[in-house]
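Have a look at the structure below before the remarks.
For this view, one protein chain was removed and the others were kept in their places.
Here is chain A:
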Amino acid sequence: MDQILELRHIHYAYHNMEGETPALIDISFSMNKGEFVAIVGPSGCGKSTLLSIISGLIEPEKGLIKINGKYLRESTTNIGYMLQHDQLFEWRTIYNNVILGLEVQHMLSARSKEKAHELLDTYGLKQFENSKPSELSGGMRQRAALVRTLILEPDILLLDEPFSALDYQTRLNVGDDIGQIIRREKKTAILVTHDLSEAISLADRVIILTDRPATILQTLPLKFDLEKDTPLNRRNAPEFKTYFNLIWKELNTNE
């Protein structure tokens, strides 16, 4: 399989006048095209920092990142990033929120606008095109945020606890929903979460991080023997509990 992402010996620390706080120590892993990886770890262990580094928002202090064989700086691969909250702008309609990325990247054209309408239609948001974000439910908003990311055709999708702001029921539904969308579009995705069941229900592989400073504790490939491999079906599969206990034990014996 094609390797799309490679991290080698990534180190990162936060600095302030009181001293430095190491956040990431020697993180190395790689991903294949179309793979869905979940990164789990205790809250505040540096998971989000890792995503910011992969997306190029911050530079690692040591180590290198290659995307499609090129260094991150020279890479032209598009990386999409979904934040913890949907961050839809209240002063824009859903349609105008969705094309924000196109605007910023000067890619607004008749064709890309057409695509925005199509995507909104595909994801059941057509009737809300001219609505304000406040008129949508939490799940709908998260979908709109996903469309805003997908319209830029990212090859890698970074998800930073995108469901954590939703209530439990919506969270299961949206997780299922967005998980399936990502599968269908065959996107490479990294999901960061502290919710173990979410990670197990969505990913092909789980990377377990230690408490801060984060190092990789273990990488666990997930295999489900299911006819229809959806997040909700996974939650009912017998393997689910086994994996859950396995990761739970890993995280706790480490403390």
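The working rule: a contact is a pair of C-beta atoms (placed from the backbone, for glycine too) under 8 Å apart; a residue touches a chain by one contact, two chains touch by 3 or more; residues count from 1.
Note that contacts and distances are computed from a predicted model.
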| item | value |
| --- | --- |
| Chain excluded from display, named as in UniProt, from "NADH-quinone oxidoreductase subunit J", "ABC transporter permease", "Replication restart DNA helicase PriA" or "Na+/H+ antiporter subunit A" | "ABC transporter permease" |
| From A:3, A:32 or A:84, residue that would touch the chain that is not displayed | A:84 |
| Touch criterion as defined above, residue of A:105, A:219 or A:242 at the omitted chain | A:105 |
| Sole contact to the chain not displayed, among A:108, A:152, A:232 or A:246 | A:152 |
| Sites on chain A contacted by the missing partner chain, in the whole complex | 55, 57, 80-81, 83-85, 87, 89-91, 100-101, 103-105, 148, 152 |
